[in-house]
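Here's the structure we're looking at; comments come further down.
A single protein chain has been omitted from the complex, and every remaining protein chain is retained in its original position.
Chains: A, B and C, in written order; residue numbering restarts at 1 for each.
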Amino acid sequence: MPTAEPTKPLENVRNSLLQVIPEAELRDRDYRECGYHLEVRLVMRGMRRVAREMKDRRFFLETITAVDFLEYFHLIYLFSTYNEASFRVMARVKLLPEVRPFSVWDIYSEAIWLEREVYDFFGIRFQVHPNLKRIINPDDANYFPLLKSFGKTKFTTDIDDILC
Amino acid sequence: MNITQLPYLKDIYAFLGSDVTAGIVGLLIIAAIVPLNVAFLVLVERKVAGHIQLRPGPMEVGPHGILQTLIDAVKLLGKEMVTPQSTDKLIFFLAPIIVVAPAFVGFVPIPFSPMMQIKDVNVGILLIFAFSSISVISILMAGWSSNNKYSLIGAVRSVAQNVAYEIPLLLATMSILIMTNTFKMGEIVQAQSSVWFIFYQPIAAIIFFIATTAETNRAPFDLVEAESELVSGFHTEYTGMRFSLFFLAEYTNMVIAAAMFTVLFLGGWHGPLFPGMIWFLIKTYFLIFVVMWARWTYPRIRFDQLMNFAWKVLIPFSLVNLLITAIVLKVL
Amino acid sequence: MNTPSSAFTEYLTEILTGSKSLVVGLWITLKRLFTRIVTVQYPRQKLTMTPQFRGHIEAIRFDDTKTHHCVACGLCARICPSHVIKLQGEKVRAGALKYGHHYYIDFSKCSLCGLCVDFCPEQTLKFSNEYELVFYSRWDTVIDIMDRLEKSR
Partner (left out) sequence: MLNPKTIDDTSIDQRVYTLNLGPQHPSTHGVMHLLVTLDGEVVLKVEPVIGYSHRGHEKMAENRTYEQFLPNPARMDYLSGMIFNHGYCMAVEKLCGIEVPRRAEYIRVITSELNRIASHFIGAMDYAMGLGAITPFLWGWDDREHILDLLEGITGSRLTYSYGRFGGVRNDITKEFYDGTRRFIDRLRGRFWDYENLINQNIIFIKRSKDVGVITKDVALDYGVTGPTLRGSGVNYDVRKMEPYSAYPEFNFDIPTREEGDCLARYQVRMAEMEQSLNIIEQALDHLPPGPIRAKVPRLVTPPKGDCYCAFESARGAVGFYIASDGSRIPYRIKVRAPSFSNLFVLTEICPGHFLADVIAIFGSIDVTVPEIDR
């Protein structure tokens, strides 16, 4: 059974990412268990440098999403590639609620709408975004539906509860 | 005492035999038959569409749904005629009237058989062309007065399309006219008693057919009401009987176009066995069937391609055709 | 390739191939015009439902007890994603299992996922083959399937 296990490209990406953002914490992940190969952990900033590096390496931005942990967010960027040696890189940015992350819309045009969606559901306001307004919820909505504080949902406060 | 010798009765007879009477009676007959004919054609269209698309079409009202369009007409008559607030009320009101009137007049010079003709006007062909051009104005009026962007786009398209396609239409007709030297439709048919003109003028016939399809806004040239882009085109805002008047005009124009094609190219009433009237109707309805068949086969053409087709293909070909016809006629 | 003559040939070829494609298209639709229609004239003709068809749920009558086996455990009500199941049962005698008396399902909100059928420990639920479900009121869509079972007797 052919596996989607990367060999050389993973090393290259890891090395160049380490050069670009030395403060990042890089972790190899088991693809079969969690579906991505490399996890880049960042705190508050650095997503633009990651995005720039991934764009240069011809990765496409699969999605941007967030997970609410009440005291902070995880802003998640997923990059994948069209090439034969397909593998997936996840950039996970820890974000305090009041912090405004930088938009990557000028690197990936798709991010304009993905970031609008993240804003729409989590209230994360991106800086220098050209058109940061509601996209799916009503324009006059005063709530952010995917926050754990909205509606009746359970929440986890433990930091490593979800991340093994 | 012979009643016919009464002096005033003579006048009455003269009056009854005159053109005026023939015109009035003919128009009354037209006014009675045309809506029924349209109802029939709509049914045929729906049946053709249905069977091409592997479904039976209307089946509920009457056996095989033959009363469906009559019921639809009754329904449309009973509907409220909504005039949206921001329309230009007068023009909005006038447009459906103006679209129907010329369609009716178009029947006047058409020879259904040697006897069945209201008036063999000596400019018969020109009369039909002249009146059919009026429908463009009414479409523009409808589109403009509706104060709806879709309607306006449809109306503007309609004008450009009609202007472009009248030229090859007239040029193709011209090829016939220089062969017959007459505008009278009856005489054109007489001239085809031995050989139909479609065999002399196949290219002109094709051009005429395409151009009339475009003139009557039928698919694949139905950009005016292209429902996948313009919702319903120029009659988006029309409801009830006003809407059905546009419908009536569309189908009546189709009948006139097919009848003209029959007169010009298919030898009118000529044909073996059956009386002339039957032959004329067979030919006309067959052409209408072809138009419907094409509608359910082809995608819609795009606006710039429509214009390119008229100016780059149809007009050059019809010009060349006319030239060749003129030269051949001169040489022979 | 850009000489006038070749451009003219191209122009003519395009017209010819185009016309041919149009004629072929007409031929294909003409063939279909005379093939059999495939639609079913619904109120007069009806299709037979497959045995797997998922209508609303129904209680199965078993031969041994001549009735259903519902013990009113409420597992189906808890697993239902739309919370449309309400059921009631009581113990016939002390120490025995409960017996389901009423089993209401609001069919208008059911998403037909089949989880209740899967989760039923007594396997006394199945899908009905009924598809002509028309009601005058929203409240009519609340069906008591035990009642239906009684009536179907």
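Of note:
We take it that a residue touches a chain if its C-beta (ideal position, glycine included) is under 8 Å from a C-beta of that chain, and two chains touch if they have at least 3 such contacts.
Since the model is a prediction, treat every value here as computed from it, not as a measurement.
Looking at the complex as a whole, the chain kept out of the display touches A, B, C.
Contact with the omitted chain, checked across C:R32, C:K46 or C:K91, is made by C:R32. The chain not displayed touches subunit A at residues 1-2, 4, 32-36, 55, 58, 60-63, 65, 67-68, 76, 78, 80, 82, 84, 86, 88, 90, 108-110, 112-114, 117, 121, 134-138, 145-146, 148, 150-154, 156, 161-164. The chain not displayed touches subunit C at residues 14, 17-19, 21-22, 24-25, 28-29, 32, 38, 50, 52-54, 79-81, 111-115, 118-119, 127.
Seen from subunit B, the chain kept out of the figure touches residues 49, 52-55, 149-150, 153, 219-220, 222-223, 226-229, 231, 296-305.
In this text, only the chains that are shown with their structure count from here on.
Chain geometry summary: the mean Cα position of subunit A and that of subunit C are 40 Å apart.
Shared contact sites, meaning residues of subunit C that touch two or more other chains, are absent. On the side of subunit B, the complex with subunit C involves touching residues 48, 50-56, 59, 293-294, 296-298, 313. Residues 15, 22, 25-26, 28-30, 32-39, 41 of subunit C touch subunit B in their complex.
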